[in-house]
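As you look at this complex, bear in mind that one protein chain is not there, while each of the others sits in place.
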Amino acid sequence: MIHELCPDDREGWQKLYQGYQAFYGFHDRPQEFYDKAFRRLMSEDARDFQGLVAEEDGQIVGLVHFVFHPNLWRDEGVCYLQDLFTAPAARGNGVGRALINAVYAAADAAGVPNVYWLTAEDNYAGRMLYDRVAAKSPFIRYNRKL
Amino acid sequence: MIHELCPDDREGWQKLYQGYQAFYGFHDRPQEFYDKAFRRLMSEDARDFQGLVAEEDGQIVGLVHFVFHPNLWRDEGVCYLQDLFTAPAARGNGVGRALINAVYAAADAAGVPNVYWLTAEDNYAGRMLYDRVAAKSPFIRYNRKL
Amino acid sequence: MIHELCPDDREGWQKLYQGYQAFYGFHDRPQEFYDKAFRRLMSEDARDFQGLVAEEDGQIVGLVHFVFHPNLWRDEGVCYLQDLFTAPAARGNGVGRALINAVYAAADAAGVPNVYWLTAEDNYAGRMLYDRVAAKSPFIRYNRKL
Partner (left out) sequence: MIHELCPDDREGWQKLYQGYQAFYGFHDRPQEFYDKAFRRLMSEDARDFQGLVAEEDGQIVGLVHFVFHPNLWRDEGVCYLQDLFTAPAARGNGVGRALINAVYAAADAAGVPNVYWLTAEDNYAGRMLYDRVAAKSPFIRYNRKL
């Protein structure tokens, strides 16, 4: 059900990633945004993003994107799960949980077991899942104002 | 007052970084932890951490560590400010603010203007400063349970 | 569908209120707890709690308890909605929303339009509703340690 993102997933992946971007309010990303993201996910650069997708009946119904990056407190670095999305019609079937577990497995295989992600405080549906598979930290994010 | 961390700062830097680690409850980091961190901060690897320190009267009174890492939404990536600390005796003099501004300048010079950091929700003294130089996001962090 | 709690609701009300107390971890309230609460809800004291229930097919499927109390900033006081609960089997049908709206109407009738309640930060199912019918404030609660 979960497999590494591959060239054949191009169309189904974009449709889903557009849904995810819309969830965060980005309804009009140019095509170039998706082209670049897919190209990076397909690259062999171990320092850039990797993608996994969930497939059901030949349809891409879930995606997850993650990257390994340095952390000064840990030699091996950490794994940042940036994007996670399940098609609305496929929710409640464990797709999100399976994708997170697949990232955990990939992180273990890479020798970088520490996986983290950020989510909006009011992403209630997401947090119902996250509270079961991970631990909420007391850390909040500040962004430079640009 | 702010300069790039350099070999001569080794002793003063460690004393300060120990204070920072203690703030987060890590009172007994082995010497190896500090040796490795300093070595990485001194390396020329543009993908690893960089350090800046604040000096007053020949003393290191503040430090900041940051790294550039990939972000799938932005070609140029983002700048993660992991550690920031001011010696207790030097607080209230704008050291923290100057260090953050120096990271902003370094990030601009690197073409990676988006700088972010995470802080404990109850780091009140820190947040008094952060609210002035940055914007609190609604994002919270989840960690894999290991 | 919504009506004021009345003596005939005694049995159905307790069953539901027990479910609510269990949600907050209180599984073993003595019978006396429910007896007293019901007696207070039935009293004519305008300064004590009032109750409303939602009925479907002759079953009590929702309850809400509220009280008016003084507020130094407002002559007319405020309305505190302490307890709100919908039977698990009846969720998703608008029972909670109808109960909150009924409290709003009762508060308006009493000339005390300001209604508020407290909820656990991670009561996701509740907050999905509350975000639609009310506004999250930035206020958090501190309790004396006893």
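Residue numbering begins at 1 within each chain, and the chains themselves are lettered A, B and C in the order written.
Just so we're on the same page, contacts are C-beta pairs under 8 Å (C-beta built on N, C-alpha and C of every residue); 3 or more make two chains touch, one makes a residue touch a chain.
Note that the coordinates shown come from a computational prediction; the quantities given were computed from them, not determined experimentally.
Peer 1: May I ask you to name the displayed chains that the omitted chain touches in the full complex?
Peer 2: Those shown chains that the absent chain touches are B, C.
Peer 1: Out of C:Q59, C:N93 or C:T119, which touches the unshown chain?
Peer 2: Within the whole complex, the residue contacting the unshown chain is C:T119.
Peer 1: In the complete complex, the non-displayed chain touches which residues of subunit B?
Peer 2: Touching the missing chain: residues 122, 124-125, 127-128, 131, 136.
Peer 1: Which parts of subunit C face the unshown chain closely enough to count as touching?
Peer 2: 36-37, 40-41, 47-49, 65, 67, 69-73, 75, 80, 82-83, 104, 107, 113-122, 130, 133-146
Here is the rule we use: only the chains that are shown with their structure count from here on.
Peer 1: Just the number, please: Cα centre separation of subunit A and subunit C in whole Å.
Peer 2: 39
Peer 1: Quick one: subunit B and subunit C, Cα centre-to-centre, how many Å?
Peer 2: Measuring from centre to centre gives 47 Å for this pair.
Peer 1: So, what's the distance in Å between the C-alpha centres of subunit B and subunit A?
Peer 2: Distance between chain centres: 26 Å.
Peer 1: Which subunit B residues sit where two or more other chains touch them?
Peer 2: Within subunit B, no residue contacts more than one other chain.
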